[in-house]
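Below is the structure I would like to discuss, written out as structure tokens.
The complex appears here without one of its protein chains, the remainder shown in place.
Chain naming follows the written order as A, B and C, and within any one chain the residues start at number 1.
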Amino acid sequence: MKDNLPLRIGLAGYGYWGPNLVRNFRSLDDCCVTHICDVDVTRLSQAARRHPGIRATHHFEDLTKDPDLDAIIISVPTALHYELGMQSLLAGKHTFIEKPLADAVDKGEDLVATAHELSLTLMVGHTFVYSAPVRRTREIIRSGEIGDVIYINAQRLNLGLLQPDINVVWDLAPHDISILLYLLQETPSSVGCQGKVHYLKGIEDVAGLWLHFPSGAFAMIQTSWLDPCKTRLINIVGSRKMIRYDDTEPLEKIKVYDKCVERGPYYTDPGQFQLAYHYGDMYAPWFDQPEPLKVECQHFLECIRTGAPSISGGTQALQVLRVLEAASISLRDGGKQVPITGGAKPALSQA
Amino acid sequence: MKDNLPLRIGLAGYGYWGPNLVRNFRSLDDCCVTHICDVDVTRLSQAARRHPGIRATHHFEDLTKDPDLDAIIISVPTALHYELGMQSLLAGKHTFIEKPLADAVDKGEDLVATAHELSLTLMVGHTFVYSAPVRRTREIIRSGEIGDVIYINAQRLNLGLLQPDINVVWDLAPHDISILLYLLQETPSSVGCQGKVHYLKGIEDVAGLWLHFPSGAFAMIQTSWLDPCKTRLINIVGSRKMIRYDDTEPLEKIKVYDKCVERGPYYTDPGQFQLAYHYGDMYAPWFDQPEPLKVECQHFLECIRTGAPSISGGTQALQVLRVLEAASISLRDGGKQVPITGGAKPALSQA
Amino acid sequence: MKDNLPLRIGLAGYGYWGPNLVRNFRSLDDCCVTHICDVDVTRLSQAARRHPGIRATHHFEDLTKDPDLDAIIISVPTALHYELGMQSLLAGKHTFIEKPLADAVDKGEDLVATAHELSLTLMVGHTFVYSAPVRRTREIIRSGEIGDVIYINAQRLNLGLLQPDINVVWDLAPHDISILLYLLQETPSSVGCQGKVHYLKGIEDVAGLWLHFPSGAFAMIQTSWLDPCKTRLINIVGSRKMIRYDDTEPLEKIKVYDKCVERGPYYTDPGQFQLAYHYGDMYAPWFDQPEPLKVECQHFLECIRTGAPSISGGTQALQVLRVLEAASISLRDGGKQVPITGGAKPALSQA
Partner (left out) sequence: MKDNLPLRIGLAGYGYWGPNLVRNFRSLDDCCVTHICDVDVTRLSQAARRHPGIRATHHFEDLTKDPDLDAIIISVPTALHYELGMQSLLAGKHTFIEKPLADAVDKGEDLVATAHELSLTLMVGHTFVYSAPVRRTREIIRSGEIGDVIYINAQRLNLGLLQPDINVVWDLAPHDISILLYLLQETPSSVGCQGKVHYLKGIEDVAGLWLHFPSGAFAMIQTSWLDPCKTRLINIVGSRKMIRYDDTEPLEKIKVYDKCVERGPYYTDPGQFQLAYHYGDMYAPWFDQPEPLKVECQHFLECIRTGAPSISGGTQALQVLRVLEAASISLRDGGKQVPITGGAKPALSQA
């Protein structure tokens, strides 16, 4: 990489999300998107029309083999993440893969190991960890203001966009899992999952997950492609205060409630607490809201330039993948708790 | 019972809910509340002050042994439901028990059998089946307007009122379970449950349930004593339309969305459907909202006078109990699905 | 009055609001409601049935002539306030009159002067000045937190309860006017009013008022009997912060926004300011919400016992009346500003 030159970037997969990635990378000063690759003729010609001068190609190797390309963005169906990601890394390109990192933990481990070996930046599109309300929520939690996090209740519901290849857990839960790992700075020790198929054979369209964390925190996540109203809600119950993060609110996305259960004095019988409830003011912090995807794209460029680890790098993405895989096992096994192994504490805390 | 005289009623348990029962029965023309029984001196003297002329007593047998008393209302901790309920029935009194019917299925079966043998009305305080929005929702479902019910998502959350003797499942879920059984006219074939204890040893304060119904419908219920915002929400997804019932709304409690997933033509590969989404108008039906508890009290008097089965009679309450007991087993067993047996189709459909 | 005996109270007018007054006075320890007077046979017999032992009468003089009666509550149509209020005062009774004090300023002045002369408590039912959110709003304003109040925008809208004898201004605006006078501690110097008649000849059913205050504050009030949605909103714009008081919210009735226009440095041309906008956190203060009518009734008893002036006494109620009368003149005169005279600063600030 040439230090003072703009980074040259190629994109693979100009479908639903790809155009957003191109638009955001294009809005940044120190990079240029030079290649777009897609197998679909219509999409590719659309890309060519919109971006005169770009190199539009059906062949992924036109990207990997171009010695001037610094990085490759992979925005294709999940099943292809591993194959294209590995080709990209082996060609020596910094690599950005849309979430989830891969469709299996072992493949994800392989990608992470390869990136590490070749000293390349590997980053995954867990966009929410770049959004202002999630970052502000994390600051509030880390400041100790709400006490210990004891319970989180997350919901991601709407009608639409059923996927033919992955179920609602793999489609929607990566958002909430990545947010929870980022907020709590720990990986769950076990996960359970229940779901139901209504429309596409073998593809759950509604599902619930529950996660036990080593700290004692407990989380429930609901995901659904079948719901009358768009819901993007995460309630965080602390031992001293509670946070409601409603991403569908245009302005007051975060509300902090000065509410909690107060334990009274300890009694002889260890199970006998005297309980009371504390009620106080609510506040909604003000903060600027830059577009999360733009922050994410900028962060990718910075990581490449500085070699610093990404806050949604391979390590973090692999933890998300471990939760997803364990959830899948639980889903097939009647909802029992499945332990999550191999997960070191994610490096998110270094951010 | 003397046909043209007001029914004479005694109440046991003048705690949190008891006064509401007294107030509502007192507002009805064809009955009079003549006895109030409580073990607590303060509460009993309060009852006496508020209701001059009432017989206030610490002894339950003052109620059972009074030959002029027609019916007994039992509003005491769940653990005592069976004992007092059985004494009441054996004394030949029509009996109203607060929800849940008992703390175990076998005790509930015993109560139901006894009431049946003695031809007495046994009714349980599942108040929501007497509320206008629940009744209207049932009418809409039964009319076929929303197609088949495929998925229900219920939430009952708030901060407060942790119970020392029963967990959040036994405290809050009876509401949603009784509503679901009333709406769907069927008992689930299996239930799973996950929860977590944060405050009182052995008493879960947050929990999730998922229920599979013989018709293929799937339901999730979330209950929590730890949440910043009061939530009383039931979303019902039909194959043609969807209903959102938000009990915290003052007026527009029910919204019917003309939204659904549309299957396209059938393909060779059985898993390959062509999906599309239909979006149309939303409407909120207007209806009067009498106080559900008053409707419930009236219904109890009617059942006594006519001998007709209650829509929240022992049979229905027993089904709720079977779900609760199975959920408890699942909760202790890591969340696995627990089959529900012995449940005939509830007689709710006769209403 | 006998110091250690409960005050004896009679009520005139057992229509829409009277029963609420009786219920609240009855819930207080140190008074007893002994008489109820109404011209309507049905209402009177209803009162007699509900309150066994009460003296129910068609003759107001049964109240004024009873030497044991300490106070009279007048809850009759506005046109009769003056006549009954004057009879009550001249009979030596402390007097509570529903809002507005009278239907003309000169009559109000007469009542106030008479009460003053006879050293009797005269109080008017401006209930909102006894409500927790209004009191909390006033505290926030008086603390200086929001800077100077520069603009208030109030709305009181709903479908229903058109009055046959008074227009929407006299029916609904007394609430907002009394609140504004209480919050700002000043009487407007002028008022304008526009309205329209749609249903009852000569009775405006929608109207707007605008009020200029000596401090420079400006207020708009909208009142309507014709609106699809119930609205009870008062926005208060200060030079440093803004308050939104939404009385239809169940819990978070008050929100304080840290938002304002910031003036930049002063320029040569006095009209040239450099403007910027400040945005900060919002908070919703927590406070208990006792029933305002109960607080009001208690306050009336205290004023009688201590002789202290009421915060909604004759003086304050007269200021409200002056605004209403001036608004009526403006309404008949095409909406022009009408000065308000004779108004000393209300004694509300002494509370």
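The criterion applied here is as follows: a contact is a pair of C-beta atoms (placed from the backbone, for glycine too) under 8 Å apart; a residue touches a chain by one contact, two chains touch by 3 or more.
These numbers were taken from a predicted model, which means no experiment stands behind them.
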item: Selected from C:K255, C:H299 or C:R322 as touching the chain missing from the view; value: C:K255
item: Touching residue (missing chain; options C:I9, C:V237 or C:C297); value: C:V237
item: Sites on chain B contacted by the missing partner chain, in the whole complex; value: 252, 258, 279-286
item: Residues from chain C at the interface with the omitted partner, ascending; value: 150-151, 153, 157, 159-160, 162, 164, 192, 194, 196, 198-202, 206, 208, 210, 212, 218, 220, 222, 224, 226-229, 235, 237, 242-244, 255, 257, 259-261, 263, 270-271, 273, 275, 277, 334-337
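In this text, only the chains that are shown with their structure count from here on.
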item: Whole-Å gap between the CA centroids of chain B and chain C; value: 43
item: Centre-to-centre distance between chain B and chain A (centres being mean Cα positions), rounded to whole Å; value: 40
item: Separation of chain A from chain C, taking each centre as the mean of its C-alpha atoms, in whole Å; value: 54
item: Shared-contact residues (touching 2 or more other chains) in chain C; value: none
